[in-house]
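Yeah, one chain of the complex is gone here, protein chain that is, but the others are all in their spots.
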Amino acid sequence: MAEDIDRYLRQDKLPHIWCPGCGHGTIMANMLRGFARSGLDQDKTVVVSGIGCSGRASGYLDFDTLHVTHGRALTFATGIKMANPELTVVVVTGDGDGAAIGGNHLIHACRRNIDIKVVLFNNSIYGMTAGQFSPMTPTGATATTAPYGNIDQNFDLCELTRSAGATFVARGAAQHPRQLIKIFQEGFAHRGLTFIEAITQCPVNYGRRNKLGGARDMLNWQKEHIINQKKYESLSAEERQDKTPSGILYQDEREEYTEKYEKIIATARGSEN
Amino acid sequence: MAEDIDRYLRQDKLPHIWCPGCGHGTIMANMLRGFARSGLDQDKTVVVSGIGCSGRASGYLDFDTLHVTHGRALTFATGIKMANPELTVVVVTGDGDGAAIGGNHLIHACRRNIDIKVVLFNNSIYGMTAGQFSPMTPTGATATTAPYGNIDQNFDLCELTRSAGATFVARGAAQHPRQLIKIFQEGFAHRGLTFIEAITQCPVNYGRRNKLGGARDMLNWQKEHIINQKKYESLSAEERQDKTPSGILYQDEREEYTEKYEKIIATARGSEN
Amino acid sequence: MVAKKGRVKVARPDWCKTCGICIEVCPVEVLELGKDRIQIIYLENCVGCENCELSCPDFVLKVVNEDEE
Amino acid sequence: MVAKKGRVKVARPDWCKTCGICIEVCPVEVLELGKDRIQIIYLENCVGCENCELSCPDFVLKVVNEDEE
Amino acid sequence: MKRKEIRLSGAGGQGMILAGIILAESSLFDPELYVVQTQSYGPESRGGASRAEVIVSREPIDYPKVVKADILVCLTAESLEKYGQEVAEGGVVIADDSFAGEDYIPPEGVDFYSLPIIAKAREEIGLEVTANMVALGAVDHFLSEIDSECLEQAIEKRVPGGTEEKNMAAFRAGQQLLAARV
Amino acid sequence: MKRKEIRLSGAGGQGMILAGIILAESSLFDPELYVVQTQSYGPESRGGASRAEVIVSREPIDYPKVVKADILVCLTAESLEKYGQEVAEGGVVIADDSFAGEDYIPPEGVDFYSLPIIAKAREEIGLEVTANMVALGAVDHFLSEIDSECLEQAIEKRVPGGTEEKNMAAFRAGQQLLAARV
Amino acid sequence: MKNKAGEKIKEKEARTMLLQGDEAVVEGGLVAGASFFAGYPITPASEIAEGFAEKLPALGGKFIQMEDEIASMGCVIGASLAGEKAITATSGPGFSLKQENLGLGIMVEAPCVVVNVQRVGPSTGLPTSPSQGDVMQARWGTHGDHPIIALSPSTVKETIDLTIESFNMAEKYRIPVILLLDEIVGHMREKVRIPSPEEVEIVERKRPRLEDREEFYPYLETEDHIPPMPDYGQGFRYHSTGLFHDKTGFPRGKTEDARRLMDRLMAKIDENLDDIILLEDDLKGDEEIVVLSYGSTARSAISAVVRARQEGLKAGWVKLKTVWPFAEDFVADLADRVQEIIVPELNRGQLIGEVEKAACGRARISGIHRYDGTIIPPAEILAKIKEVG
Partner (left out) sequence: MKNKAGEKIKEKEARTMLLQGDEAVVEGGLVAGASFFAGYPITPASEIAEGFAEKLPALGGKFIQMEDEIASMGCVIGASLAGEKAITATSGPGFSLKQENLGLGIMVEAPCVVVNVQRVGPSTGLPTSPSQGDVMQARWGTHGDHPIIALSPSTVKETIDLTIESFNMAEKYRIPVILLLDEIVGHMREKVRIPSPEEVEIVERKRPRLEDREEFYPYLETEDHIPPMPDYGQGFRYHSTGLFHDKTGFPRGKTEDARRLMDRLMAKIDENLDDIILLEDDLKGDEEIVVLSYGSTARSAISAVVRARQEGLKAGWVKLKTVWPFAEDFVADLADRVQEIIVPELNRGQLIGEVEKAACGRARISGIHRYDGTIIPPAEILAKIKEVG
């Protein structure tokens, strides 16, 4: 049986405000399944989120939760983790929240390799504000602020966070719930900056405007285009063109930030005596 | 003979305020030599800088120059370039200005591939504010805010900007002026986001505190540790450990942002008729 | 120990937003959209694969042991 | 055309900050630090390599054609 | 006529705001008419309640919100419950008959019409989302300030290309609901 | 004694600020003494002019800056030019003899000492950067409020490890400059 | 060839439309010659970005969505210095973020327009509800002393007019101008006539002549305190900085220079209050009670005063269109003539403080405060008029 996630949900706050067919709920549910498997302590886990549809997740999750300013969740999370390294600290963010306004905090958290789990709900659009393009909106797609087609290029967030210093980098998608659960399970077990890009569909503000059909069609698109890294690697360069690899893309064991700081404390204490 | 750079200098503002042996002057001079070779129009070139010792460069350079807030030079530069794509727009920044507070603007400018030349004076420290660690201060080094040794890991800025989307990425060092000139010359010729990391020595606020000797010793360190990419590639993984590759590390011809926008204008004009 | 067979159940009917994702991911014919919520129409077809549970964005469906019902 | 030989010149003596970098990068013995500025002591050694000009952070030195002086 | 206040209320997705905009835009054809249209944004607007207000007047309009509606349209029980008493004397309340009338008592001097708005849209037009146009048709009946033709033109201009016909049919169906009644 | 105002001025790198801090810290040994020390930061501080001010008093000190110095030390011509007239009656001006005296006229009632401060440091101590301690030695002569011993202790505490001896020698050399003179 | 939206736009004709306040910023901006927009989406201001994204390119203007509001503000100042008429739009949280670069814009004297469509704060607050809670922030949000101009419209028509005014004042006084809408005005729709550019006065910044390049000082103290300003790339090669600087644009580190610069920046505004302070009133001279307000609240106020008059009360209204600089002299005069000034605001009392200062005890001042996301109905103001009357 799938993990029971009810105990991690604030049931009185549900059903959530996400639109019918929005993939955010699927990601959140599977994050919780991964969490359930991790065996981590619910009372010792803090979820921090920014502003956006994605940011609303914190309100539904039965942990200590903090819903902050747009793009800044990682900075609050850093304070929490530094203050009390025993806590499991999770950041839920969006492609706008985490990669547009919050991009600097993302790369710096990666650089420090501080043990925070960053879950970026990538729906390719600013959902909450109703459809402006984000740094993850595909080039050529339309958005309310790109009426003639988006000329901006996307980040490859997994590449970016890895090159910034993240020690666990993974990509999943709403269409692949089992892979997601596994990614989350391993991500929660990792010690260090854990970046998980979770691709999700926004049928309302992205799909509809770009005539991608409803949620079901968008999921089918994901099925075709987001493929397991192993499979991806077996493809020719040409075949890769419109494909995105998923899975745990990178993992490394570099020393974690708060652990390093504990050593500073030890040194400073020593130097005092 | 080396290029005459006097005509690009505001001679009445010199000598500059940089400390004796500071590498910033060497970088600036060789940037100008590269500029001289590029054949670009002095009157059609704008230099934007942020705050820091590096940021003072704009005051010495005889172009249209703009000395803005800490970390934000690229945002102003983006406005200038978008407004008038005919202009050559150069951003002079530091490792604090460009990679700490300004990191987000850096990766987003790279992503857009807008034709701005970003010259990052990397002296491994906050010089202007007298010696706090920057995202480029080596792990283990001391700084006024890292009295027990720096536990932060550095960015590899060339990796970072490349993975963010820059189409010209190079690294040079004050110790290798000829390579610098070449890098600048090619960088000025490139159309798209051009990122040049120029390693420079701060004998006063970095060298002295870390007992690296004076400017001359620091240059000798650079000579040993910053080596041409070709040579770097011929080394074993072990030999590479304490070496950094220099030269033009990456170049690509992806379409530039303002050019793309010109097409939007054409489309919009068309759709109006 | 033989694993018991799982069967889908509409655990939170009120939360269903009729997006139809569960129908899409179901490998056999079990579910169908009603007026304002999902309906199980051919429970006997259910293979207990959990696709619907894992994909539903609204925590509506659960696959439970047959004897739990 | 034969390239004329270059020789170093202290073009902006007042700007020298006596950091000694030029001395470090000079392949032969040409320069030496005076009290508050650089001094050319063995001009005849100068091979015109321009190392000093290209490395001086203060735009003090220039390598010029011999006949320019 | 000082000002006429119209409030259109229902649930998110029922198109009340579009109806409000169309109503307001229909005033463009009369150069003497002033118009203000406002709406409720808010967390409610996603799924929850939805409200558009339109005020028309032959004099400049100061206060832009409905104080007491002259015409109130309610497509949900909640909206009738919420706004049903804020209606001006001599005004009308139009509510969908799927819920209305049960325990609603209109204020003194207010006429109440329980009409099969949604049913018409679903059954006659075959498209429930056109209920907003049916409602507009019903409103038209009480709206002496704006010509029916202007409303029709405004509908054509605003509704998504290709749906003009259905919407127009819905509007006419709305008109007839009352033509039949009154 | 109300307050005694000391201004130490010179160029960046001459250690005037460190001298000011040491002067101020020497007051720590006297529990009855109040002290305030300020300094000029600014673009000047890099390479340009440099200034430290110390005020000592047996009463709480309100205004923290020097109004008219009781003791002024100038290690550069510029600083003498800038501050040479802002000296209180009965005060003293101490300037390095490498430049001083040429066309400087002290205010009424102010004593002027042109002393070989830098030369002493360079030649006797063999370390020009100890000129600040030589100057401090000279100041000591006029500073009845603070014990010489306290100053010595303050120097030992502050100067970089390993340089204590040279600095102390410089301080003593400064003291002697005046012992010889006055 | 650089495209200036201003030139293209003149081909457009006046037309009547149903417009939201946010859309009116776009239309008014285009009439004024807006040629550049940089911004970051935020409720309830996103429609402004969306409008410019659609309309600017067809006119040869530029739209760019930046990574955040800090970047947007920097971008707009950069574009301004490159010669564009540039504008950005945001709401409270973004306005807070723009403050540092706004100060830079004031120091380098870059003409531009910053729109804040106010929602309820602090913090995320009530993102979709109206407020006038950023009025004091508009004056004091960035660190240090500084001059500021802030205008606030109460109708969609006024939004068009004041957007044009914002651009004009920005160009005239070389200063960022803040346009404060509230969510009500931003999202309401009204029937309005958009004028053609020929019908309205459009101001362009003074530009120096290239011939005068040798004698050019970018921050010269001129008689009107406003130095002419070249576009980048015209060959003037001048320097601008956020540090205090002298007429050459370079910092000198002299205290007199700092004082002189600050005095000049202030004088630009202080000596032109008559031109900058826009307000409207219905005062007849017999008023005992005056309701002073601005933005959407003014509509309730007018409505209430009209009814009070009908009921025989000696009431009047004043509507400020310019909130900063504050109409101090006007209010001081008013206080001499009336018994009570009522200041309704969608906040806990902000501009009322300025009214108190200006009145200086010579008239009673009372406020009506709402800060829950609803607006003040005329009845409440009427009741207050009766209460104090």
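When the chains are written out, they are named A, B, C, D, E, F and G in that same order, and each has its own residue count from 1.
We adopt the following convention: a residue touches a chain if its C-beta (ideal position, glycine included) is under 8 Å from a C-beta of that chain, and two chains touch if they have at least 3 such contacts.
Model, not experiment: these values are computed from the prediction.
The residue touching the chain not shown here, chosen from A:A2, A:A36, A:C53 or A:A77, is A:A77. Of the options A:Q11, A:S234 or A:T267, the residue whose C-beta touches the omitted chain is A:T267.
Counting the whole complex, the residues of subunit B in touch with the unshown chain are 51, 67, 69-71, 100-101, 103, 126, 128-130, 132-133, 135, 144-148, 152.
Residues 10, 13, 42-44, 46, 48, 51, 58-59, 62-69, 72, 74-80, 82-84, 86-87, 104-105, 108, 261, 264-265, 267-269, 271-272 are the ones on subunit A that touch the missing chain. As for the chain not pictured, it touches subunit G at residues 70, 92-93, 95-97, 99-100, 103-104, 106-107, 118, 120-127, 129, 131, 133-134, 136-137, 139-146, 241-244, 253, 255-256, 258-259, 262, 266, 347-348, 350, 353, 356-357, 360-362, 371-374.
What we mean here is this: only the chains that are shown with their structure count from here on.
Counted as hops between touching chains, the shortest connection from subunit B to subunit G is 1. Subunit A and subunit G, compared by their mean Cα positions, are separated by 39 Å.
Across the assembly, subunit G contributes 43, 54, 57, 67-68, 251 as residues in contact with two or more other chains.
Residues of subunit D in contact with at least two other chains: none.
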